[in-house]
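Each chain you see keeps its place in the complex, though not every chain is here.
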Amino acid sequence: MVSVAVIGATGYAGSELVNILSRHDGIRLSHLCSHSYAGRKFSEIYPSFFSRVDSVLEEDDIKRIADDSDVIFLALPHGIASALVSSELLKEKVVIDLGADFRLKDKDTYEAWYKTEHRSPELIASAVYGLPEVHRKDIRKSHLIANPGCYTTCSILALYPLLKHGLIESSTIVVDAKSGVSGAGRGEKIANLFCEVNESVKAYGVASHRHTPEIEQELSAAAGEEVRITFTPHLIPMQRGILSTCYAMLKSGVKEADVEDAYHECYDGEPFVRLSPYLPETRFVKGTNYEDISYRIDNRTGRIIAIGAIDNLIKGAAGQAVQNMNIAFGFDERKALEGVAVI
Amino acid sequence: MVSVAVIGATGYAGSELVNILSRHDGIRLSHLCSHSYAGRKFSEIYPSFFSRVDSVLEEDDIKRIADDSDVIFLALPHGIASALVSSELLKEKVVIDLGADFRLKDKDTYEAWYKTEHRSPELIASAVYGLPEVHRKDIRKSHLIANPGCYTTCSILALYPLLKHGLIESSTIVVDAKSGVSGAGRGEKIANLFCEVNESVKAYGVASHRHTPEIEQELSAAAGEEVRITFTPHLIPMQRGILSTCYAMLKSGVKEADVEDAYHECYDGEPFVRLSPYLPETRFVKGTNYEDISYRIDNRTGRIIAIGAIDNLIKGAAGQAVQNMNIAFGFDERKALEGVAVI
C-alpha cells in the first residue's frame, strides 16, 4: 500500500483528488490537510463524502505528514509549494505539485509572469513536467512532478503533434480557450458568484494569462524552436470542462494525411487521448481523464483548427496527478481513472 | 459471467445503465437495443462512449435477445414492456423493467392513471416492486422486477419510516418534488429545449402526475391503511437530481426521538441510504446511487418536513436497476455502484 497525503484537500482540485484516491485500491490516504478548515471533518466541508471520507482535516505541517507518507500531493496557490518542498524531502518522498511553481524551467519567466520570487529555484531542474503523453519516461523516475495546468494540458496536447512533426507555421498559432467556472477555484470572490457568471461569457487575462509561457515552453520543445502564441481564456457558465480551439497556418505542401499521421503517431496507444471522429464537446469528457482531440482543415484559408476537450479538474488537475502517481509508482496507468461521461 | 441485454439503450436512463454496466466486472453486455437507432454504433449516439462502448445497436427483438442473455433490462415508455414480456420468457430469464407497467399492483389503477389497457395483466402478481430497502427479500427470488419511478423512490424512502412506525397523520401528507430535466427524457419536444426550461422553474402535472398512485401504494402498505397524498412535481433547470420535500402533521405525542429511532431502524445498514446531519442537496448525490435523507420538525405547527435527495438517473432509475440485479444474482449489492459526487 502506498501511503498518500493531500495538502490543500478542500479546494475543487483537492477534493476531486480525494475522490479519485478514495477509489484507488493501491493506496491509503494518510493525511488530508487544509489550512482553512483544519480540525473539521472533510465531509463537513463536502457533505457528498459523508459516510465515505469523514477524516479530520489537519494543518499542512509537511514534515510531520511526510513521516508516514510515500507521496504528497500539493494542491495549493502558486508560491506556497516552492516554500514547502525541500531537497531533503525529495530524497525519500515523491511530491506531485498541482500548482505552478515547478512547471516553468526558466526561473525568470516564472517570476515575470507570476510577479513573485521563486522560493526554491535550485529544485526547478529536478522537476519533471508531468504530461505523461510527452514526458512519461522521466515521470517514472522523478521525485518532483510538476502537474500541468488545465488550459495548458488541453492546448498542448491539441497542438503537440503539429509542432513535433513540423506541420504548422509556429508564429501563426492562436489558442482560444473556454473554461468552466471551477477553474477559478473556491475563493469567496464576487467574480465567482452564480449571478455574476451565469448566463454570460467573457474573455479575461487577454494577452496576459499565466498559462501562456507554460504552453510556449512545451510547444517550443516539441518544435525545436521558440514558439510564441496568443492565448485567450474565456469563462463559460458551466462547472467543469475546457475546450481549446487552436488555430494555425499549415506549412505549404502539408496534406490532410500528414496531419492524420502525426496525430496517430503521437497518440495511438495513449490510454487517455482519444482521436475522435466527432467534434469534441466538453460533456463527452466530463468526469473523466480523457482528452478528446479532433481537427478540421479550412481549405479556403490554409488554416488548421485543432480542438481539444478535457475535464479541467480531472485531466486538467487531479486525474492527471493520479495518472502521474500511477506511472511513478508502477501502478496500471489507468487505475482509478476509468469511466465514461453520460450526461 | 452474467449475460446482460439492454432494450432502450439510448434514452437517458438506458445510457446511464450502459455506463454502470460497463464498469461491472461480473457481467458482459450481450445486446444493446434501440428501435430509433438500430444499425448505428452506440458511441455515435453517445460520443462520450467512443472507444469504450462502440457496439452496434440492435432492434429490440426480445426473443432473439433472450437466447443468450440471463437478464434483460427494459428502459422503455410505458405500455411497451407489458407487450414484450411473457410468462415463457420469465421462466428462464430475469426481466428488470425500468418503466411503469408492472409497478402498480392494481390493474385498474394502472389503466386509470396511464389511460391505456394493460397488455399482460396476468403477470402483475408475479412482479416485485424493486425498492430494495423495502422488498429486498422478494427481489432476491423474483424474475420480474418493476424498478420504481424516480420521484417515487425519492419520496417513498423519505416518508416510509414515518408511516411504518405510525408517527404521522397520513391524510396530511404533501409531497413537493423538484426534478432535473433529464427526468423528462430525450424526446424532441419544445418543452424540453434549453431555452424553454433554462432560467425558470414550474410545477406540472399538478394533482394528476402518474407517480402519485405508486407512492400511495407503497406508503399504504407501510402504514397498513389507505394513504392518499397530494403530489406536485416541479421542473428545475439542472440535468440530474430530485429533491422531495415531504410535509405531514406528526401524530399527537410523537417526539423527535421517536422519529430519529424510526429512521435508524429502517435504514441503519442500508448501503445506499444516508441519514445525513446536513440538509440534502441534490449535488451531494449527483452521479451516485445514494438517497440522502434528513428531516426537521416545525414545532410551531406540529409538522415534520422530511427531505430526500437522489440522482434521478441512478437511484431513481439505472443505479437502482443494477442494485436489483446485484441482489437477484447474488453479487455484492454495491458492485459498480460506489462513488462520491464532487462538484
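Here the chain labels run A and B in written order, and each chain numbers its own residues starting at 1.
Note that contacts are C-beta pairs under 8 Å (C-beta built on N, C-alpha and C of every residue); 3 or more make two chains touch, one makes a residue touch a chain.
Since the model is a prediction, treat every value here as computed from it, not as a measurement.
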{"item": "Overall number of sequence copies in the complex as this file defines it, 2 displayed", "value": "4"}
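We adopt the following convention: only the chains that are shown with their structure count from here on.
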{"item": "Chain centre separation (subunit A, subunit B; CA means) in Å", "value": "37"}
{"item": "Contacting residues of subunit A [partner subunit B, same complex]", "value": "12, 15-16, 19, 22-23, 46-53, 182, 199, 239-240, 274, 276-278, 281, 283-288, 292, 313, 338-343"}
